[in-house]
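Here the complex is missing a single protein chain, while all its other protein chains stay put.
Entry: chain A
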Amino acid sequence: MRPLVAVPAAALAILVALACGAAFGETAIPLSTVAKTAANHLFGAGFAVDPIDAGIVWNYRLARAVVAACCGVALALSGVVLQALLRNALADPYVLGISAGASTGAVAVAILGVGGGLVSLSAGAFAGALTAFGTVALLARAAGSGASAVILAGIAGSQLFNALTSFIVARSANAEQARGIMFWLLGNLSGARWPDVTLALPVAVAGTLLCLFQTRALDAFTFGAESAASLGVPVRATQAVLIGTTALMTAVMVSLVGSIGFVGLVIPHGARFLVGSRHGRLVPVSAVTGAVFLIACDIASRMIVPKQVVPIGVVTALIGAPAFALILIRARRMT
């Protein structure tokens, strides 16, 4: 597909998904109302809309759908980058413990008050994400750097950081805080409002642009880091920039909505199935499908159980865990 067709198609897909995210829910709101409300806010169109419907659409559902889309983009691209750099089909921020580290960092700031109020939740999550990735990378190196060593190190890292999070919560949080934190850790978009968008959207857009700029370098890692070096890629610098970006994107999203698993696995593999493994296509297609996928999962999380919201992490895990199993089986067949 040429960019002339692909770019409008991608924009349309995201717009439709956002509109659905705003229309579906406990009370269905017609798409026409969604369109009018959006037009009123964006262009001052002045359509007559029921103020309650308009409030639900604009203040709750649209903000939430935009945050969901940004998370989808960030997590899907993190998966693409980690899989390319580590040359491991099972790499993703959740599996490698980066999300767990970000949670620990966020909880440390929120409950322990680390940083004395000067450090934001996102900054704490970023520090936690980088610490977790560093720990896992060192552990994987010590364990022999094989494909399974990386994943096993990720499991160990996830367990460690989840335990630290639970420890902090059990020791220092009151019952209400603990319940809130636990719900948030499973991934929760209920609290997403427009101020969250002002953080999520720039991070998602910047991360996407950076990945698009690095697609050739990502391709060069196809045959390994050494091969990338002999193709003229500054390997260390590229790894540092891309992994830093991944950690930052994951951390910001975790600080906003908790840790949502398996998006970085399901989306890149689905996208590879559609457009192949060259990153010039894989990166944009993963970004768009990631956005649409997470909006869809959010809609599902609101509608599966009537009158209740299932944590979105539960929905993505219900889809992602079987996908993980499938990839595992296919990876075995390839070798």
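By definition in this document, a contact is a pair of C-beta atoms (placed from the backbone, for glycine too) under 8 Å apart; a residue touches a chain by one contact, two chains touch by 3 or more; residues count from 1.
FYI, contacts and distances are computed from a predicted model.
A.B. asks: Would you kindly match the missing chain to its UniProt protein name, picking from "Branched-chain amino acid transport system permease protein", "L-serine dehydratase", "Universal stress protein family protein" or "ABC transporter ATP-binding protein"?
C.D. replies: Per the UniProt record, the undisplayed chain of the complex is "ABC transporter ATP-binding protein".
A.B. asks: Quick one: say which of A:40, A:166, A:190 or A:222 touches the chain that got left out.
C.D. replies: Of these options, the touching residue for the absent chain is A:222.
A.B. asks: Among A:55, A:202, A:234 or A:322, single out the residue that touches the unshown chain.
C.D. replies: Result: among the candidates, A:234 touches the missing chain.
A.B. asks: Touching residues of chain A against the unshown chain: what are they?
C.D. replies: So the residues of chain A touching the unseen chain are 87, 89, 213, 216-217, 219-220, 222-224, 226-227, 229-235, 272, 276-278, 331, 334-335.
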